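Let me give you the structure first, and then I'll get to my questions.
Note that one protein chain is taken out, while the other chains of the complex remain in position.
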Amino acid sequence: MKARDILVGMTCASLLGAAVLASKAQAQDSIYVPLLTYRTGPYSGSGTPIANGMHDYLAMLNERDGGIGGVKLNIEECETGYDTKKGVECWESIKGKNPAVVNPYSTGITLQIIPKAAVDKIPILSMAYGLSASAVGDKFPWVFNPPATYWDGLSMVMRYIGGKEGGLDKLKGKTVGFIFLESPYGREPLPLLQQFSKDYGFTVKEYSVAGKEMQDQSAQWLAVRRDRPDWMIMWGWGAMNPTAVKRAAENGYPMDHFIGVWWSGSDDDGRGGGQTAKGYLSLNFNGLGSNYPAIQDIKKYVVDKGKSQVEKDKFAENFYNRGVYNSVLVAEAIRNAQKLSGKKVVTGEDVRRGLETLNISEAHWKELGFPNFAAPISGVNCTDHNGHAPAYMQQWDGAKWVKISDWIQPMKEKVRPMLDEAAKEYVEKNTGWPKRTEACDKSS
Amino acid sequence: MGLLYQIFIDPFVQMGTAPDLFVQTLWEGLVGGMLYALIALGFVLIFKASGVFNFAQGIMVVFAALTLVGLYNVGVPAFLALGLSIAVMFVLAFTVERVVLRPLVNQPDIILFMATFGITYFLIGFGEFVFGGDPKVMITDQLYLPKGTITYKALGGVVSLQKLDIAAAIIASIMVAGLAVFFSKTRIGRALRAVADSHSAALSVGISLEQIWVIVWFAAGLVALVTGIFWGARSDVSFALDVIALKALPVLILGGFTSIPGAIVGGLIIGIGEKLGEFYWGPLIGGGTDAWFAYVIALVFLLFRPQGLFGERIIERV
Partner (left out) sequence: MLYREAGQFKTSYASDQAVFPILQDRVGILIILVIAFIGIPVTGNDFLINAVMIPFLIFSLAAIGLNLLTGYTGLLSLGTGAFMGVGAYACYKLTTVFPDVNIIIWVIVSGFFSAAVGAVFGLPSLRIKGFYLAIATLAAQFFLEWCFIRIPWLYNYNVSAAIEVPQRELFGIIITGPRASAQTRYLIVLTIVVAMTWMASNIVHGRIGRMWMAIRDMDIAAELMGIRLLPTKLLAFAVSSFYCGVAGAMLVFLWYGGAESTVFSINESFTILFMIIIGGLGSLLGSFLGAALIYILPIILRFVPPQLGLPLHAATVEHMTFMITGALIVFFLIAEPAGLARLWQIGKQKLRVWPFPY
């Protein structure tokens, strides 16, 4: 009986609490930058370092420069657990607070919120993930996915393979295996891969890994052993990556013929396999290590002051830097927006214009404290929301990632028509898709 | 015709022409199945003694492995960490008995089942809170677990066996044998079986239910720790592991809820079945069949032999 009384009391209290919970609007003297991150759940292995990187760069701007253009950034994380439902909840909870830009960090969540972006006037920055077709700015004025789409990524992988084989024509009659996480993200590159296989006459073998099976994968890798593909390409995420790398090594697959996309290249992915993973390749578009002035600033202003959640030995790992890269884009877009609008506290609409005119030249990267950190972002404009920037190949040497190639350019001529086609199809299927009414700004 | 050929003939031709791959598939199936069996074993132990269908077994596996690695990472020597993990599992068993089971004595099964959901949620939150959500590398070297591969050139190809898997098989067998002896030969084991038959009858002959429950939950915790070490070594220690626990459910159907040998045999059948199915027949329907294959085997089984392979015939038939 006593427990029951407590229960009644608690129920009443919680009802009261819910009633008190009214929404509040705080005065806007800062720019609200929500970060949809995931430090929990099965994908937290990939999510945590990115979340740290994103948070720490913006926090460093606050500490070092007092924000952007003299305005503090109000950084707030919303935990999604890589779960679409929670992601949509996050969107609903932040949209009233005038966010500058939203980074969903999950292709699934991105797909859900793309239609909402134009209605709620909040730009989405899905940095090298999300819907490839959203690179078409005429159709998706509110969505940005620089520096490169998955299709660009695949074309870079093919270019690299072509380079090793002595020309893509040499692939005729060979087999390319594609192992992917069974999700919108993993499936995205398939149409282009089929296209390549038609163009160059190689066979494609698909190996799909369901989210539930991602820590096992023995059946998939046995099939790889049977089919003996000449190259393996991986679109994996979270706990799938280290397991795949381990299984590949166990099954004696030549690791230097195994290439992951940029999301399959975290330090954890290689570390799980350790020495046996030596030779594993993955794409990357951000610099490695902490040898950049801005990263040192992050250490000085944020990490050493204990304002970061990053573990000391995981500071400036590849995915951490990836998060930093993401935040650089956010910060530069906000800076652009301030310039364009003349306001200090910019809104989502201003940042959309800022993103559309995003241009980070090599000199500007250097100015920001990231010399040679990444390829210049120059191709973003009103019709192209992506830029199709190049990436490079990195290799696991048994303990860390090493850059082994120059910038590899994507095959824009192949990718662009497919993007236009996909965007057209998306709009056709979504009857009532709004026409672009947003004006176009000159590139800054 | 072509389809029939692909279903009924082609896979067997493949088995014949590439026997090394067939053997390798069987081996992978055995290893996978053994790990399913270990998780199922944890379920069976608790179900046998307390009639609780312990949904939390999967997260206990993760929690045990995380504790071990987490302790090691903060500087505790490997074997001390192992000992401390065992102690943690005991504390967990004790707490669960005190806080959850004791107040719920005599409630319907479904309520106890739900309570283990509560335990699952709590352990997920608690584990991530204490150890962080990022995946960790299992400390195989420090525990002197063998690594590397034994490769046989046989059957016109190569069959490679992971030393770790062999070690897992040996340790699992020893553990199962130990449990079997414990159950059939010792006083506590007999008390456990008495409790499984009837709570009130066991109480009336002076068996302490509380004590028995702590013991079985602790035993299940130990099984979870061993499972966690080996699953963790095969991939990573992360929260993605707890979904594997769901695989133990079809194993239980096959083996019966109360039979230890059933759990083992069921695990092996499911493991081998799903690997062979995915490898030889999966490509026909697009692959990824291992997500549901085990459940369909179990479903078919249920229709013909609802009590499982070795289960006692207690299931109510309608």
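Chains: A and B, in written order; residue numbering restarts at 1 for each.
We take it that a residue touches a chain if its C-beta (ideal position, glycine included) is under 8 Å from a C-beta of that chain, and two chains touch if they have at least 3 such contacts.
Source: prediction; values computed, not measured.
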Using the document's definition of touch, tell me which of A:69, A:191, A:376 or A:398 contacts the absent chain.
A:191
Residue in contact with the excluded chain [from B:28, B:97 or B:128]
B:128
Quick one: which of B:21, B:34, B:61 or B:115 touches the chain that's been left out?
B:115
From A:33, A:101, A:131 or A:302, residue that would touch the chain that is not displayed
A:131
The missing chain sits against subunit A at residues 3-4, 6-8, 11, 14, 17-18, 20-21, 23, 37, 39-40, 76-79, 81, 84-85, 88-89, 92-93, 95-96, 107-108, 111-112, 114-116, 118-119, 131-133, 182-184, 187-188, 190-191, 210-211, 309, 422, 426, 429-434
Residues on subunit B facing the left-out chain by the touch rule are 53, 99-100, 103-104, 107-111, 113-115, 117-126, 128-129, 133, 243, 246, 249-250, 252-253, 257, 285-286, 288-289, 291-292, 295-296, 298-299, 302-303, 306, 315-318
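Here is the rule we use: only the chains that are shown with their structure count from here on.
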For subunit A and subunit B, what's the span in angstrom between their mean Cα positions?
35
Subunit B to subunit A touching residues, read off their complex
14, 18, 21, 24-25, 28, 31-32, 128, 132-135, 137, 149, 158, 160, 162, 231, 234-236, 238-241, 243-244, 246, 274-275, 278-279, 282-283, 286-288, 290-291
Interface residues, subunit A side, partner subunit B - complex
39-45, 48-49, 182, 206-216, 218-220, 222-223, 225-226, 238-239, 242-243, 246, 250-252, 268, 271-272
